[in-house]
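Every protein chain of the complex appears in place save one, which is left out.
In this document, chain identifiers A and B correspond to the written order of the chains, with residue numbering beginning at 1 in each.
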Amino acid sequence: MQEEMDLYRHTDTVNELLARYGVKFGIYKDKTFHEQLFPFDAIPRTISAEEFSSLERGLRQRVDALNAFIRDVYGEKHILRDKIVPEEFVYASSGYLPICEGVTPPKGVYAHIAGIDLVLGKDGSWYILEDNLRVPSGASYPMIARELCRRASPKTFTGAHIEDNRDYAQLLRRTMDHVNTGGMTVVLTPGRYNAAYFEHSYLAEQTGAHLVTGSELRVEGDYLYFIGYDQRKERVGAVYRRISDEYLDPMNFYEGSLIGIPHLYDVFRKGNVALLNAPGNGVADDKGIYYFVPKMIRYYLGEEPILQNAPTYLPYYPEDMQYVLANFDSLVLKDVAEAGGYGVVFGSKMTAGQMEDFLRQLKAEPRRFIAQEVIDFQDIDIMEDGERVPRKADLRAFVLTGEETMVWKSGLTRFSRDPHSFIVNSSQGGGFKDTWIFSR
Amino acid sequence: MRELRFRYAMELRFSEPVQEHRFTLRCFPQSGPRQSIGPTTLRLFPEVSVAWGGDGFGNVWAYGCVSPPHDRFSVEIAGSAVTGSAEREEALPPWREGRFRQQTALTRPGPAITAFHSALDLSGPPLERACAAMDALWRSFRYVPGSTDIYTTAEQAMAQGMGVCQDYAHILLSLCRLEGIPCRYAAGLLPGEGESHAWVDIYDGGCWTALDPTHDRRALDGYIRFSTGQDSAACSISRGIFRGFARQEQTIHAWVSEEEEL
Partner (left out) sequence: MDILSLENTGRLYWLGRYSERVYTTVRLFSGSFDQLIDQVSEDATLIDRFCRSLEIPNIYRTGEEFFTRYCFDDQDPNSIYANLLRAYDNCVTLREEIGSETVAYIQLALYALQKAGRSSAPLVGLQKMCDNILAFWGMVDDSIDSEYVRNIIKIGKRVERLDLYARLRRPAADIRREAHRLAGRIPRTGLRYDEERLREIVALAEAEMPDWALLLERVEAFLEGAT
């Protein structure tokens, strides 16, 4: 496409503009904080209107089932009664928080903002890699990149029928307003030295919410307040929190947390503030629970899953263990407790010694691991030194649940700069692309 | 059935003044099939208002904040209770109580508990097995005040062979969970004077039945329950954080009797 070519010529301009607006992520190297630009590649991932509509249905279905699962797990637990999911996969999961038992969040929504990671296989179908229901990040990057691409190369977009993705802020605002219990809406950040601080501040600006740290909020009695200059108080009705569960409230979770708000969970439990996402969601995005999501879709919605999981084995089941041992070299093994691209190993890349250690662990704690077939992804081209070269890339789709379940018509496409790596996580040195959904 | 009066007083003294002191207190017995609680009074010093929290499973707590600098914080709750009105209390169906089958950081068995468990010859329904485990524990474990603290795990206590009521309870929880029996920690008071007490609820036949491993008996008459949870951490009677570098010293005075207090 000729129009696309114009944008590619402006890749440097777009990257300069991204630098101008401080589009960065932070990393810790040798225990000191560094800010890094997030390299942008101008060749977009494109998805046709038809393909997207099927993706959209599949993602909504999946997130609806996940929300139903979390509600069930912290409530009546029918899925355990009916033995669709073995009890211990829930109760022994590190994401399961007993404190959330019997607590229903405002409007019954648990996963308001879900980041679902997918890859496109060479067979042309999408596979779900991972569900992120706690504090998924990344929407701000394609959102601001689109703004800047349009500035750098307007003619690329003229008559191109690309869905405008800059409405993410409105979708997010609607989601927050839907569950707001009365009062102001804030984005709660752990602070300036968090990897995703740019995103926290940008989403606050774009949604018109107040960006706050824990020390600016305070529980008094049954409510949460923002404490203004001169101790003026204003009630808070919704907190889009970008702090993980354990640090949220030192009186109810990890006592040593300095970034949390004491008694926040007590106010939440009374239904007097909405937390997005709700605490306890980790029980549903555990890598072990992932295996059961297609079963959840059938169980709660009575529908066949539209999107498929990557073929996954649970060594917990003896027949799966046998398969894993027999096909070790062709599988990727994941530790269910780890995130961010860590704890992922390829059977074929282990030395004999590593393999022996790993097998010992696997046999001792089978529930801790899942094994997956290595999916042959479709590569996407990136520009490197003026040339197009293929790289591995995934897609993080954002699904927002408020009054209805909405799929953002874009997504974060991350790629690995290393041609031999399958791991596209930004904390491991990748770059990103915009994701274009065509409107027709 | 036994009618009792109770009083529980807790005082914290700080080596220097602290502020922004946030607290959660779990010392409020609630009426249920096994106990009914009469009117209670609560006194706090410094005097501050509290908000009430609860978890929908019979646990109720008070929380609040003392903002100005203070070097003393005290709580006193007093009231009356009828205990032992039932032997059992109906529980939720087993799949809903499954969390009580999971070991926690405080109950997770190590070599000492595993060895003790494999030497037991347990059979029969859950309550029978739990009673046998309790009995065996009581015979080999010594009650030695001050030999453990609130952070001591079941395994550490078992390895040293002695502890207090919290340790008896944690070890029994650990053993029952090894048996796959859902069970929970209970915190509360016993007739007499001194500190608070801890025992265990065993899930059997769709009901909770209380065992007191420290005394090797069923916990019926006289047991006033404050709260239940997966382990002692979930039932801690007082939890607090504050601003300041003070050391704190806690004194507890619990009193339960059939008589009017003098």
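Observations
Throughout what follows, a residue touches a chain if its C-beta (ideal position, glycine included) is under 8 Å from a C-beta of that chain, and two chains touch if they have at least 3 such contacts.
These numbers come from a predicted model, not from an experiment.
Within the full complex, the chain left out of the display is in contact with A. In the complete complex, the hidden chain is touched by one of A:Asp12, A:Glu234 or A:Asp376, namely A:Glu234. Check A:Tyr127, A:Tyr202, A:Phe253 or A:Tyr316 against the missing chain and you find that the one touching it is A:Tyr202. From the set A:Glu216, A:Glu246 or A:Asp381, the residue in touch with the chain omitted from the display is A:Glu216, counting the whole complex. Within subunit A, the residues in touch with the undisplayed chain are 19-22, 184, 187, 192, 197-198, 201-202, 204-205, 208-213, 215-216, 226-230, 232, 234.
Convention: only the chains that are shown with their structure count from here on.
Rounded to whole angstrom units, the spacing between the C-alpha centres of subunit A and subunit B is 39. Looking at the complex, you find that subunit B touches subunit A at residues 22, 24, 49, 51, 53, 55-57, 63, 65, 93, 95-96, 98-99, 101-102, 229-230, 234, 239, 241. Against subunit B, the residues of subunit A that register as touching in their complex are 76-77, 80-81, 87-88, 90-92, 96, 98-99, 101-103, 219-222, 250-251, 255, 262-263, 266, 269-270.
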